[in-house]
Each structure stands twice: as C-alpha cells, then as structure tokens.
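With one protein chain removed, the remaining protein chains of the complex are shown where they sit.
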Amino acid sequence: MSTKKQKFQWWKWTTIILLVYTIIGGFLFDVPRLIILNETVRVLHFHVPMWFGMIILLVYSVVYSFRYLRYQREIDDIKSAAFAKIGVWFGILGILTGMLWANYTWGSPWNGDPKQNGAAIALLIYFAYLLLRNALEDPQQKARIASVYNIFAFAMLIPLLFILPRLTDSLHPGNGGNPGFNAYDLDSKLRAVFYFAVAGWTMLGYWVAQTNIKLEVIKQKIEDNYEEILKHN
Amino acid sequence: MVFMVASTALGQEKYSIDDSDYTNTNVEMADQFRAEGKIYVVVAVVLLILAGMFVYIIRTDRKAASLEKKLAEIKGLDKE
Partner (left out) sequence: MIEKIQSSSWYIAFLKEVKIEWRQKFTVYGIFLYMISTVFIVYLGFQVRQGVVDPVLWNTLFWIILLFSAVNAIAKSFLSESRGLMLYYFTVHSPTSFLFAKLFYHFLLFSFISILGLGIYSVILGNPVQDPLMFFLSIILGSLGFTGVFTFVSAIASKAAQGAVMMAVLGFPIVIPILLMAIKSSKNAMDGLDRAVTSGDILTLGAIDLIVWSAALMLFPFLWKN
C-alpha cells in the first residue's frame, strides 16, 4: 500500500522503442531482392515474431503451471492462464497473417506445410486447455487439473514439432531450396531488424499478459472480499 | 524457437543470401513507390496506430493500478 506513484517500468519503454524501430526498419531498410517473395520478404518482421512470441509465451505458461503444482499458489495459475491466452492470440494472428501471405506466395492459404500444421495443432491443444478451464467449477480443482493438462500437452507438443518437419518438407522460405531465410542463415541486414522485432513483439505479449494478470488478481480480491467492499460503500 | 531448432536440426537445404541479391534489377520491387516517398506515409500511419495502441494499454495499466490501490484502502479501513 505504498503512496508512491507507480513507476513506469523500463521494459515497457524498451518494448515501445523496439516496436517503433521494427516498423521503421521493417518498412524502410534495404531487403534482398528475391524472386517470388519480392516485397513480402518484409513480412518476416511481423508474421514470424508471432510464432516465436507464441512459443515463448506458452513456455511461460507451462513454467507457471509447474510452479502451481509445486507451490499451490493461486497467483501462479492466474499467470499460467494469462500467458496461455495471449499465446493463443499470437498463434491466431500468426495463422491468419500466414494464410494471407501464403495465398499470394504459395498460391493457396493452406498448403500442408509442417510449420503451419504444427501451429494449428498447438492452437487446438490450447483451445482445449481453455475449454477445460471453463468446464471446471471449483477454482482449486480447475487450477490443478488445468496445470496438469498444460504440462502433459506441452510434453506431447515438443516431439510433434520435431516429427512434423520429418514427414514432409517445409515450404517456408529458406527451406528446401526456397529463396529466403532462416534465423541461422539470415543475412546481417535482415537480422538487424528481425531479432529486435521478435523481442519487441514478445515483450508486447508479456505486457498485455501482465495487465491481464493484474486485472484478474483484482477480480479475485473483489470476489474474496465482497462483503467488506459492500460495507465500505 | 522450437520450430527453428527442429528445422535446423534436420538440416534441410538452405538458400543463402549474398550481395548480388541486393543489387539485381531483374526482381521487381516497389521501387517507384519508394522513390516517390509515399512509403513514409505508410510508416507514419502504422506508427500512429501503434502509438494509439500503446496509449490504450498504458491507460489500462494505470486503471488496474488505481483499482489495486482502492482495494488496498478498503481492506486497510477495515483493519482499523
């Protein structure tokens, strides 16, 4: 209950600066002139970070599920759910932007590309996770069972991401002779924006998750102290 | 991240980019559009939208913080 005005954390400024830089650099910097891709190579700084962001945010969600099972603190479950939700949002945006882009470069929105399929399966898993949360009534039971499912599903998601590319070749730029790039093969000019774009978008997701966590905690507190609050008014 | 690890671990062929990819003229890009400077309009528009989003999220953050404070006050009053 400090009376000091809440400080605007440094990492929020960093997020803003990174994203402004991403947009300026992403639109204005030189990019390689490649067949098929043409100007759409710039999508790298906007679409691909959605996937990286999704995976990173989902890893956060799983980590908090572990912590919940270990310490049984409600806050960990709230965090886990918030990160899963924003991760799913990133996934949906990634799929939509990917389909839009693929329609113009690969000729159709869905091409059975392993990364596309993998992302779709990851989304199915986390939709199921959110559905499970809604289907359970008792808050403690909900937290525990959802955490268990989260960890179990993530344990299956990882082998899947290794298997899928083995079953079919990826169409993604940079793979199988497609013109383009890969994080380890990116040339330095693209990298100069791409890494910061990934950091920026992921941090934006983290920021949104933090705000949601704050609101969820307030909601819980109101529900727990409902009588007191009524008295106060 | 895992996607990347998975695909590199399996060592699919990669197309690497060199300087000639920056200088060739046979691949069509939006050169005219850039020359006319209209790209700056696009950048400005997107930046403005981004700024709007940031203002919104910061305001939501502040609102949440003030609610937190209010709740703390209520609980504090009860203790007295």
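Think of it as A and B in the order they're written, each chain with its own count starting at 1.
Heads up, the rule we're going with is that a contact is a pair of C-beta atoms (placed from the backbone, for glycine too) under 8 Å apart; a residue touches a chain by one contact, two chains touch by 3 or more.
This structure is a prediction, so every number in the text was calculated from the model and none was measured.
The undisplayed chain touches these shown chains across the complete complex, A.
One of A:A81, A:A102 or A:I125 touches the chain omitted from the figure, and that residue is A:I125.
Checked against the full complex, the candidates A:L28, A:V63, A:M99 or A:V148 give a single residue touching the omitted chain, namely A:V148. Considering the complete assembly, chain A touches the hidden chain via residues 69, 121, 124-125, 128, 131-132, 135-136, 141, 144-145, 147-149, 151-153, 155-157, 159-160, 163-164, 167.
Everything below uses one rule, namely that only the chains that are shown with their structure count from here on.
For chain A in complex with chain B, the touching residues are 1, 6, 8, 12, 16, 19-20, 23-24, 27-28, 30, 32-35, 38-39, 51-52, 55-56, 115, 118, 158, 161-162, 164-166, 169-170, 172-187, 189-190, 207-208, 211, 214-215, 217-218, 221-222, 225, 228-229, 231-232. Across the complex, chain B meets chain A through its residues 1-4, 6-10, 12-18, 21-25, 27-30, 39, 42-43, 46-47, 50, 54, 57-58, 60-62, 64-65, 67-69, 71-78.
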